[in-house]
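Of the protein chains in this complex, one is absent; all others appear in place.
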Amino acid sequence: MEQTAAARMRPATASQQTGPRAETSQPRSSAAPAQVVFDVKDLSVSYGSHVALGGVDMQIHKGEITALIGPSGCGKSTYLRCFNRMNDLIPSARVQGSMTYHGEDLYARGVDPVVVRQRIGMVFQKPNPFPKSIYDNIAFGPKVNGMKVDLDEVVETSLRRAALWDEVRSKLSASAYGLSGGQQQRLCIARAIAVNPDVILMDEPCSSLDPIATARIEDLMRELQESYTIVIVTHNMQQAARVSDRTAFFTTEVGGETDDLRSGRLVEYDYTENIFKNPGDSRTEDYVTGRFG
Amino acid sequence: MAVATPQRSAERAAAAINQTAPSRSGGERAFAGVLFFATIIGVVVLAVLLIDILLDGLPRLNWQLLTSYGSRFPEQTGVLAGISGTFSLMALVGLMAFPLGLGAAVYLEEFAADNRFTRLMEANISNLAGVPSVVYGLLGLSIFVYVFQLGRSLLTGALTLSLLILPVIIVAARESMRAVPRAIRDGGLALGATRWQTVSRQVIPAALPGILTGTILGLSRAIGETAPLLVVGALIGQRASTAPWEVFDRFSALPIEIYGLIGRPQAGFRESAAPAAIIAMLVLLLLMNSVAILLRNRYARST
Partner (left out) sequence: MAAHAGGESLLRTVRPRRGEQAIVLTLKACGAISILTTVGIVAMLFAEAAPFFRQIDPRTFFLGTTWQPFGSDPNNFGVLPLINGTMLVTLVAMVVAVPLGLGAAMYLSDYASQRVRAVLKPTLEVLAGIPTIVLGLFALTFVTPVLRAVFGTDVQIFNAASAGIVMGIMIIPTIASVAEDSMTAVPSGLRESAYGLGSTRRQVVLKVVFPAALSGIVAAVLLGFGRAIGETMIVAIAAGNLPTITANPFSQIQTMTAYIVQAVGGETPRGTLSYQSIFAVGALLFLLTFTLNVAAQRFVRRFREVY
């Protein structure tokens, strides 16, 4: 059952070795193939007996923004939480298949999820600053990670990189709860940057923000792409089209013998341009043209 | 006739409404009144009790009562031994019960796996909350006085009261930690903090006002507890006062002194000295509860 589903997916998904549909077209000018950060093979996540997401194969490339899109319940957030092992925190969750980070199995015995999360940061759907000062929000990560750095400096650079410095420089000791929603989200991005990660995962980071704040975060992502690999879950197709280099489209299908439990599947993964202009699967086309979802 | 029939039936209907309406709404109103009476009677008794105590006790409440030891004469007696004992007990109980209760709450709320041992612990805590306080006294007498050889000491009293209020503190601390949004924990963990780092630096500080409120409520319960201290052998009406560090000395407590006063044959002890000492105890309780409410309100405003 599991296998047939995966097999059915494969023609639509990218070939495992060469990356997403490399043979069809290469819209961007990158001549050399980008370094692979995450290599995902036949990954599935289940909660108890319910398979939330099944049979995902995907490679995520260094310095790119990868967008995960699809209707709600398609498992894209669940999938994102596999990259930094946040699913470990849900007792009933089980991850199967393989997921490597720079060639090293993320789920191997002996891998420390705490170290994983130091390297792979995350920004959440709703801004979740700590109920502390702006300064303390940024300083928390470097402190707990035992980084031997000048905290004042880290706070300033992180806030600058998150394009928040000018707005908060005079009130670093004020509570983070006094900031607007958009500012809070940029603070959370600054907080993630402060621990000097390699990858930043973003789980619908703009879903609770207004269009102006959203635009600022999107600009910020473009700038951060210089130094970080970014994976973003979004329900906003325009956002995926605007910011991402590659896009993965997920959908839901009946996940077991019972019809009421639906399970997420990766339908198609390709350069963003291809996904939106020349999708390889009719379901992708239906979704991006707004016919369903 | 043809006209009269509908008219008469309308009249009859109106009469019927007039008949049922008052009786029905009267019954409704009476029922509501009975329920209101049931609710308010507790409040009325509370008021009567306080007035009664104030009328009896206020004339006798003076500095002398608070600063002298027991005496054969009702007008010269005092509850200093009880006051010093109660303050010492509270200091020790706070010192022991707060960390233990918080530790247990943090374990159950943040670390415990959902297994049989955890469920046993939880069921056990709610059962302990229902164990009569006099049974805790027997525990203290048997285990602390005799098995641990601590004697009828201040430490025995403090240990006994600590066990007694532990469930109160655990339940309150868990509740206030549960109120801390999950997003705060996720945020900490996603930055590469360990569970304990996240809990100790984010969750506990955010929940602290609630935890402290619960601790104060637990302590104020301990202040009024009489039976367990009687059972472990608190002194009644003697010239002994204890500082918190004199843990192996015999001790008294405010409610114990009050019990002693009530038991004396002369009416002056029971009818004025005891109510006066009760006022002192209630003022102490009022102070502690005000602090708890203040903390709770500040907490409610800041989040």
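As written, the chain order gives the labels A and B, with residue 1 at the start of each chain.
FYI, a residue touches a chain if its C-beta (ideal position, glycine included) is under 8 Å from a C-beta of that chain, and two chains touch if they have at least 3 such contacts.
The structure presented is a predicted model; accordingly, all values stated were derived computationally and were not measured.
Asker: Could you tell me which of B:Leu66, B:Leu100 or B:Leu208 touches the chain that is not displayed?
Answerer: Candidates B:Leu66, B:Leu100 or B:Leu208; residue touching the omitted chain: B:Leu100.
Asker: What residue numbers in chain B mark contact with the hidden partner chain?
Answerer: On the side of chain B, residues 24, 27-28, 31-32, 34-43, 45-46, 48-49, 52-53, 56, 99-104, 106-108, 111-112, 120-121, 123-128, 130-139, 141-143, 146-147, 163, 166-167, 170, 194-196, 220-221, 223-227, 230-231, 233, 255, 258-259, 262, 270-271, 274-275, 278, 281-282, 285, 289 touch the unshown chain.
Asker: Suppose we count only contacts with the excluded chain; which residues of chain A make the list?
Answerer: Touching the chain left out of view, chain A contributes residues 100-106, 108, 110-112, 114-116, 119.
Convention: only the chains that are shown with their structure count from here on.
Asker: So how far apart, in whole Å, are chain A and chain B when each is placed at the average of its C-alpha atoms?
Answerer: The separation of the two C-alpha centroids amounts to 49 Å.
Asker: For a test of understanding, state which residues of chain B touch chain A in their complex under the given definition.
Answerer: Chain B reaches chain A through residues 113-114, 181, 183-194, 197, 201-202, 205-206, 302-303.
Asker: List the residues on chain A that touch chain B in their complex, please.
Answerer: Going through chain A, the ones touching chain B are 84, 86, 89, 91, 114-115, 117-119, 121-122, 124, 126, 128-132, 140-141, 144-145, 177, 188, 191-192, 195.
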